[in-house]
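Omission of a single protein chain aside, the complex is shown with its protein chains in their original locations.
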Amino acid sequence: MDTSSIGAQGTKTATSPSALPRLGASTGRAKAELSGLSRQRIRTAWLFLTPMMIGLAFVAGWPLLRTIYLGFTDATLSSIDSYSFIGLENYLVYDNGHWYGLLADGLWWKSVWNTLYITVLSVSIETVLGVLVALILHAKFPGRGLVRAAILIPWAIPTVVSAKMWGWMLHDQFGVINDLFMTLHIISEPIAWTVNPDTVLGTIVAVDVWKTTPFMALLTLAALQMLPKDCYEAARVDGIHPLKVFFKVTLPLIKPALVVAVVFRMLDALRIFDLVYILTSNSEDTIVMSVYARQALIDFQQIGYGSAASTLLFLMVFGLTLAYIFATRLKLDGSGDH
Amino acid sequence: MSSIEFVKLDKVYKGLNNFHAVKGVDLSIKDGEFVVFVGPSGCGKSTLLRMIAGLEDISGGDMYFGSRRVNTLAPKERGIGMVFQSYALYPHMSVYDNMAFGLSLEKASSQNIDEKVREVAATLQIEHLLERKPKELSGGQRQRVAIGRAIVRQPNVFLFDEPLSNLDASLRVQMRIEIIKLHQRLKTTSIYVTHDQVEAMTMADKIVVLSQGRIMQVGSPLDIYNSPANTFVAGFMGSPNMNFIQVTANGSQLAAATCDVPRSFEVPFQHQGAATLGIRPEHIELTPQPGALQLECQVSVVEHLGNETLLYLNTDVSDQPLVVAVAGEKSMQIGEKLSVYLPPQCCHLFDANGDAIARLATTKPN
Partner (left out) sequence: MNTFKLRTGQVLFALAVLALLLYTIFPFYIAIATSFGAGTGDHVYTPAYFDLRNYLSVFKEQPFFHNILNSALVSFATVAISLLIAVTASYALARVHFRGRTMLLLTVLGVSMFPQVAVLSGMFELIRMLGLYNSLGSLILSYTVFSLPFSVWILTTFMRGIPKDLEEAAIVDGATPWQIITRIFMPVLWPALVTTGLLAFIGAWNEFMFAITFILSNENRTVPVAISMISGDSQYELPWGPVMAASVVVTVPLIALVLIFQRKIVEGLTAGAVKG
């Protein structure tokens, strides 16, 4: 029997559990020294961040601050170097029995309304469409890769090009849309889609939906592909109707991704410019905030007034971003890498 | 080559609950020793290894390589080589480049690099793989390359972080032997982290058993096996696990705590009050022994492992089944009654805190 060594040597018993509580105090000891590694890494990290921070500060932060400041001045494009501070006059001023300024301008409010109208309508439609398209692309069928590439095309082409393309297709005399709709007896006579005040906003929404649905669809598709397969197999084994599975299982699971996509698209839609500018330039029926601000800045050369309008647009976008960040408590602290 | 000394080493991860991963660890490792850190996951063994590597900051205490305090040194200044659990080979580099990377950063001449890489490759028998990419290698080959990458810079200390846990069983045994042979040849101080007690027992000169950030016991493999310092070590090391029976001690007389009829049993210990009696499954006998405690049991489960048979027996001295390992094949019926014998010289006794009670010198066997 191998018992020869039992009890022979004194084992080097280290701290036994019972003797330990006193060591708990060590947490409060003097500040830990960072190793050479940590020090070097933190130093390098800031060095690596410097170009980005300088870039963002000078080419994004500074211009933004200038824009906000210029919004309180009477600067014009021709006298951009000499202007005076006029307080809130660009926003609202009472003079001679009349209110003047941005907040008293009906056209500004029209641009706000149009922007919101386009944003809400466009984002809702493309969300529904995007989910549908994603469901189609989620199924396995021959040529799926090609179809997926095809739906990326509207997203990839320049907005200017898509605006021109649709502008041509929606042309009142030669456009294929009128021809198609009349052949199909949907309309009885040609409609000037981009001019008629009744149709023009809807037209912009339609073109925007065409261009941005792919983005929505692809983000949704990515979320779909990350879903666990087993709960679908379980649902199939239990014989649950596919529609019910979609609303009870799929939709709740992809909701977080969908929310992100919706917020990204909303922020994008609030800034809409190219499409409106090209498709219906200078039309008051379709004026949006970006167009209004740029018109004031460049076309009317009122840097101060235009800056005030830009500032308001920025505040809207900023507010929405903040609301989103706080609502979802974005997990930014890269879990898992330490 | 280098000895290593820890003095009251602490590691606290700053965060919401300030996780205290390593708590006041004192340890000295001799030059050329092969030390294995073993313990359940979360015991702090990997953290300790990474502190030696310089990959984790030291929150408190001191660490010395030889007489040099290394607390604030960067990993590359410490002269270490490390083998990672996932191998962490650079996926875009050939085996040759993987091994040469560290040397090339030291601006060694390409002839020098070539010599060293080929020499190490020859030692590890991976010369024919030098041009391949990691993804073209098997698990065992990747492991060799990872070891080669650590060796090639001739470090003072080798660190192994569970290097064999991703290999299948037979390969693990083979690589284990190769690492031992390598250590015998290079005699470099090595620290090896594992949760596998077989690796710990077979490879170590010295085992360090850790639990919840604290050292439970330091000793040679046989020390740890024969004289566990506490119930944690006794239960953790050895397979199947040691049997524990709650007892009351009166001098050298023990009585089972759960048993209605106290059965007394004389052991070579002196203690008063509640205690835990421990005995390894392989030390329990089926034949009467002089002075042994006889227990009446009923077979509940039989496991045939081929080289031995494990019997799970219900007794009236404990709620837990008593596990007995019998060499060779043993046929038993479920429900069969039998007697087993616990030789006193193989018993361990632990006090109410779980610490081992010293064996009386007079009963030193043989």
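As written, the chains take the letters A and B, and residue 1 is the first residue of each chain.
As a convention for this text, contacts are C-beta pairs under 8 Å (C-beta built on N, C-alpha and C of every residue); 3 or more make two chains touch, one makes a residue touch a chain.
Fair warning: this is a prediction, and the values are worked out from it, not measured in the lab.
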Checklist outcome for this item: Full-complex touch with the removed chain, picking from A:Thr250, A:Thr286 or A:Ser307, is A:Ser307
Checklist entry - In the full complex, which residues of chain A touch the absent chain? => result 37, 40-42, 44-46, 48-49, 51-53, 55-56, 58-67, 70, 75, 80, 133, 136, 139, 141, 145, 147-154, 156-162, 164-166, 168-169, 171, 174, 176, 179, 210, 214-215, 218-219, 221-223, 226, 257, 260-261, 264, 267, 270-271, 273-274, 277-278, 289-290, 293-294, 297-298, 303, 306-307, 310-311, 313-314, 317-318, 321, 325, 330, 332-334, 336-338
Checklist outcome for this item: Contact residues on chain B toward the hidden chain run 53, 55, 74-76, 80-82, 84-92, 101-102, 105-106, 149, 153
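As a convention for this text, only the chains that are shown with their structure count from here on.
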Checklist outcome for this item: Expressed in whole Å, how far the mean CA point of chain A lies from that of chain B is 53
Next on the checklist: Under the stated contact criterion, what part of chain A meets chain B in this complex?
Outcome noted: 1, 3-9, 11-18, 20, 23-24, 26-27, 29, 32-40
Next on the checklist: Under the stated contact criterion, what part of chain B meets chain A in this complex?
Outcome noted: 8, 10, 12, 18, 20, 23-24, 26-27, 54-61, 71-75, 77, 214-219, 222-224, 226-227, 229-230, 232, 268, 283, 343, 345-346, 353-356, 358-359, 361, 363-366
